[in-house]
Structure formats: structure tokens, C-alpha cells
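Handing you this structure, nothing more for now.
One protein chain is absent from this view; the other protein chains keep their places.
Per-chain residue numbering starts at 1, and chain names A and B are given in the order in which the chains are listed.
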Amino acid sequence: MTEPLLQVEHLTVTYETRQGPVRAVDDVSFTLQRGEVLGLVGESGCGKSTLGMALLRMVRPPGKITSGRILFQGRDLMQLSEKEMRQLRGRHISMVFQDPMTSLNPLQRIGDHIVETIRVHEPKVSKKEAWDRAAQLIQRLGISPDRLKDYPHQLSGGMRQRIMIGIGLALNADLIIADEPTTSLDVIVEAQFLDLLRELRDEFNLTMILITHNIGVVAELADRVAVMYAGRMAEIGPVQPIFHNTLHPYTRGLLASVPSIRLEDGLELETLSGAPPSLLEPPPGCRFHPRCPQARPVCSEKTPPWKEVHPGHGTACWLYAEEEA
Amino acid sequence: MKTNQKTKKLAEEPTSLLGRLLRGASWYGAEWYWTATGAVILAIIILVTIFAPVLSPYDPIVTVGGPFERPGGGQVVLLAPKDSGITSPEGLKVAVYYNTTASVVAEDYGMTPRPYQVDKDLFEKVRAGEAQAVLISARDAAEALQKNPDFVQVGEPFGPRFWLGTDNLGRDILSRLIWGARAVLAVAILSALFSAAVGIPLGLLSGFFGGWMDRILSLVMDSIYSFPGLILAIAVAAMLGTGVINIAIAISVVYIPTYFRMTRSQVLSIKEELYVEAARALGAKQREILGMYIFPNVVPTLVVVFSLNVADAILTEAGLAFLGLGLQPPTPDWGFDLNKGKAYLPRGYWWPITFPGLMITLVALGFSLLGEGLGEILNPRLTEE
Partner (left out) sequence: MRSLGRYLLMRTLLTIPMIFVLVTMVFIILRVMPGDPVKASIRPGAPQEYIDEIRHSLGLDKPLYVQYGEYLWDLLHFDLGTTLSPVRGQSVAEQIWQHFPATLELSLAAMLVTAVVGIGLGAYAAHHRRSLADYSLRLYGIVIYSIPVFWLGLMFQLVFGVWLGWLPIAGRISSLSAAPEHITGLYTVDSILTHNWPALKDSVLHLIMPAMTLGLYLSGVFVRLTRSNMLQVLKMDFVTAARARGIPERTVVYRHALKNALIPIITMLGLQFALLLAGAVLTESTFSWPGLGRFLVERITYRDFPSIQGTVVVFALLVASVSLLVDILYAWIDPRIRY
């Protein structure tokens, strides 16, 4: 196997609040190969968006990356200066945000968004050239180049989300992080947008982290799936095994809440009861144990270790780890 | 997750203004220090106002020295011919310059002043026998002695000391500042009380009952509010004339809408609160709801408004006085003193215009800091912005 594009090791993000520190991302590790699409799923507030921002080193204060390493193309992002980091953003790692309505500057023309981004990273490109590139690009995205002169409010939500993707593509970013890109789109537009993403993935060999709470989107696009719960990684694996040979009870619960996903025969439908815990005072041991139908005494005492059950498919759950006590 | 934390945080905050104040600096940071600074400034000013008769060294409306005596100046020194044998000023006939501190205070020390114009040489007059000694400002003594080696200094410098100098009429600026605080605070607080007394009830009724009265009142109040306050006060003051009450009324007209609008908007939001609805459902009378449920909830905000309003009123009063529409002279009035001092500014007399302005700023700042700080502590969501 070649060197992975992205390697996250024991990443922890802590928010300092008046009530004390909150670990929104707690000791998370995973890798991402070039050309791979990783679906990052979990309930809202599980830390998946924070993780996305952390990869750009853009966690908002009072949040801070308190430990861990982010190796991108072999370079540790934590060691880069703010300037080097800025040059990386947009050019090598690009981000698509949840709400296309608010993530474009209302007073800047669509074209200028793209041109500005190109010229920030490639100062030698003339305005004219950048504009032409932008025109070609959005044509590929199925938008007429005339629309470059429009202001964001003149475009539909779907168009704007395509523009956001386009800004990422404009510089051939190595990694695109899409944070809930379809949540605010209506169903038909969402379907179109997902089709486009799939096409782009194949055409540009995109590497992408798709952050979503919608497991259906993951099923359609992702090669691998990472499931987060209460700031911790619960399960990571290729998409088929995750869906058909689910390990972690939480993943099972998530899948059960999506009726369109066919479950293996003989597996009972389980619904998740209760709400995710407060990260301020997380439950001891496995954080899922208060809601887990298969909880055992050890689950409330010790944090389960990470265990690779099958090659490339691992989980943190006492069901698969040998007890040492 | 984030929403949960926010609710939790807000729930823990004390709701009363006093409770919030007592939580102290660790919770409210800069705002708390501002409030404290404002409170300290005001405490000092209020003490000064109360103890004005004790603190002020001189009568503020009486000429106690020469005009434009510099800060720290005022002391005089007696210079006599070397062989005259004069040892005390008592009973002497002294040569002084006309309209200086020396000419003003000579008699107080038992001398008979013989005043001359400033272009005359006092020492010549003594040599000519017109006077026995020279009485001049201590500041000029060394130079004069050098020029007139046949004279010696008799005793130590004596006489008054004007720590902040004197104005064009030889009045002590420090004393005028101290007494001026009384006048300014009286006008400002009186006018704020007038405004509150009219604005708050109107706002309560207007917000509580609504209807066409509310519409008309709001239109009128909004119109007044949009009008430049000082110009309004000028017009009223020009018609009413000078005097503490008149000026207070002129200023109060400007700020009635501030109280009205604040009260009204508070009433409108509190009216919808559950507990008011509940009281209504339990059959409370309109008057009770207004008096027992709504008004007490408006009070903390009004404390803030009052404090900020007094700051505004002080500035407006100073502005009016500066334009010649203040208290009746010779009442000490900082704004009016600035108006007078302005004329002598080209000659470089900085002290008559510096200190009164500083005082206005300080007092207005005290009320502003107090009001701002209280406002932010009262409504921390504003601080979060």
C-alpha cells in the first residue's frame, strides 16, 4: 500500500468552557488513501464537524487541538506556521460547508469568489485567465458561465453548492472535506448534487471526507465509513462490511434508523433510545453504554480498546476485545 | 450539545442586578471594572459636592487674586530697600501693580497698596519715596532682585495659593470647580428625574394598553427622539430663560423619549411572558399586573438608562452653558466658565479652559461607565456579541 494521503493520529480537540474542558474530539485516529471517499457519520454534536474543522486547523476558539498529529502528504500540519497552513487551505484541502445560502459572500459575485481563490494561491495567473478557468469549471458543473456575474442570492441552493464544490476543484485540491453538503438542499436537488459528486469523484479521482448524519448519502458515495459517537471513533471499515457485517451496536442502531438499508436476515431492528451524553461529564467507560442494548458491567468501567476485527475493519467495543480484568 | 451548554450557563447566572454585581470581576471581566471605576468617580464627585463649603479654599464668586494667576501661583513677596530696616509688612505703604494678586491682598495683610500700571518701575517709585516697599508676585522676585541689587526680600513669601490658577476676574478656579459640581449635578439629576417622571408612566401606559394613544404617543416621541437634542434644549432654554429649574426643564424635554421608548419596549416584551399571562388568567387587575409584575421588571433597565441619561444631561447642560444659555452668572458653571475662558485662549491662558472641561468629562464619564457597565452586566448576551 502506498503512503496514505491523510493520517490522523490520536487527535483531541478540547473546548474550554466556564464549566470546564469539553473534549469534542477525543483520541481519534484514521487514515485516508488518495482517491478514496470516507463517510464520517454520527449524530449531531458527536464531534464530526469539529473534526472536519480541525483537519484545516480552523477550530474556533475557545476550542483548541490539544494533542495528536495530522499527517497530510507526510507533513505534520500541527508543525506548520499559520502562513503555510493558509497556503494549504483551499489549495490542497478544500472545504464545502453545510449551508450554501450563507457560505458565499453576499456582496461578491460568484466569479469573483473563484477568481479570488485562484489568484490567492497562484498569484501569477491574470484576472482574465482566472475568469476563463472559472467559466470552464462551472460549465463542467452544469451552470452557464453567464452566471459568474451573478451575486449569490440570484442562484438556487443547488447551484451555490455546486459553486462551492467548484471552488475546491478550481485548484485541484487533493482533499475535499464536505460538511453536510446536502442537508439544506431539498430531495430532488440533493439527488442531482449527489449524482454530480459521483461523476466528479470518478472524473477527477477525488479524495473526499463526507461528513454527514445521513447514512443513505454515505451508502451512495463512500468507499469507507467512519462512525463517531460522543467525540470518539466507534467503528471504521469499508462500506459493505459496515452495512452487512456491522460490529458496533451503535452503528447497528444508526443503520436501523434508516429503513432503506437492508439488514442482514435474522438481525432484529433496534432503535436508539435516549440522547447522546453531555461531553462535559461523559459517562465512564464506553460512552455508549447507557444506551447500548448489549452493555455489560465492564462497559461502564473501562474504555474499550481499538480492535481490528477484520482487516481494515475495526471498532472500539468490549464485545470484540478480550477483557483483561 | 452547544445549545445544552448555553441553556445551562444562562440558568446559572443570577438574575438580579445586585446578584450579578456581587458575582464580581471574575465573571464579568472588563465590564465589572468599568462599573467599579464609574462608581468610584461618582462617589468622589458626590463627596466633593456635599463637602463643597469645607473643601473649597475660597469663595467661588469673589475676586480673591489678580486675573489669570497661574496654577500654583498667588503668593506674593515683600521687597524692601536694603538699609530700610523693614522686618514686617504691617502698616507699610507698598507699591504694587494695579489689578494683581498683590494689589488685591495687600490690605488683608495690613498694608496700604499704592497701585501702578504695569509699565511703571515699582522700584523707582520706592526710591522716589512714593512707597516704602514693593509687593510683587513671588514668581517674579528672583529676577527683580537681580535687577535691583539695592533691595532685599523681607521674610518668606505669603498670601493666597491658587492651585489651579485664577480666571479673568481673579476668582479661584479650584473653588469654582468644586462649587460648579453642585450646580451641574443639580441640573443634570433634576432634569433626568423630570424626564423619568414623564417618560416612564407614559411608556408604561402606552406599552400596556396599546391602541391609538400608543400610536400617537410613539409618533410624537419618535419625532422628538430623532431631533437633535441640544437644538431642542436651546429652543426651550431660549424661551424659558436661565436658572436651575428652567435649564433642567429644557434638558428634560430632550430625554423624555429615551425613557418612553425603553419602558414601552420592555413592557411589550414582558407583557408576553408566561408569568404575566398566568397572573392575568388568575384574574389579577390591570393595575395590579402593571404595578406588581411589569413595573418591577422594568426597573433594572431603567437604572441603566437613568445613569446614561445623567451623563447626557451633564453634557447637554455644559453645551447650553457654553452657548450662554446656562445658569445665571456668577453661579459657578463649568460650561459657562469655558465660554468665558475661550476668549482668552489666544493669549495662551490654558488653565481657565482646561480644568472645567476635564471636570465635565470626568463626571460624564463616571455616569457613562456606570451605566455601560451595569447594562452589560445586566444583559450579558450583549457582551457575548
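Keep in mind that, in the parts below, a residue touches a chain if its C-beta (ideal position, glycine included) is under 8 Å from a C-beta of that chain, and two chains touch if they have at least 3 such contacts.
Given the structure is predicted, the values throughout are model-derived calculations rather than measurements.
Within the full complex, the residue among B:130, B:150 or B:222 touching the omitted chain is B:222.
Interface note for the absent chain: among B:133, B:270, B:304 or B:353, the touching residue is B:353. Considering the whole complex, the residue from A:11, A:25 or A:104 that touches the absent chain is A:104. When the full complex is taken into account, the listed residue touching the unshown chain is A:116, out of A:116, A:190 or A:235. Although one chain is not displayed, its contacts with chain B can still be listed: residues 30, 34, 219-220, 222-224, 226-232, 234-236, 238-241, 253, 311, 315, 318-319, 322-325, 335, 338, 341-342, 345-346, 348, 350, 353-354, 356-357, 360-361, 364-365, 368-369, 372, 385. Residues of chain A that touch the chain left out of the display are 56, 58, 86-91, 94-95, 97-99, 101-108, 116-117, 120-121, 151-153, 164, 167.
By our rule, only the chains that are shown with their structure count from here on.
Per-chain CA centroids place chain A at a distance of 61 Å from chain B.
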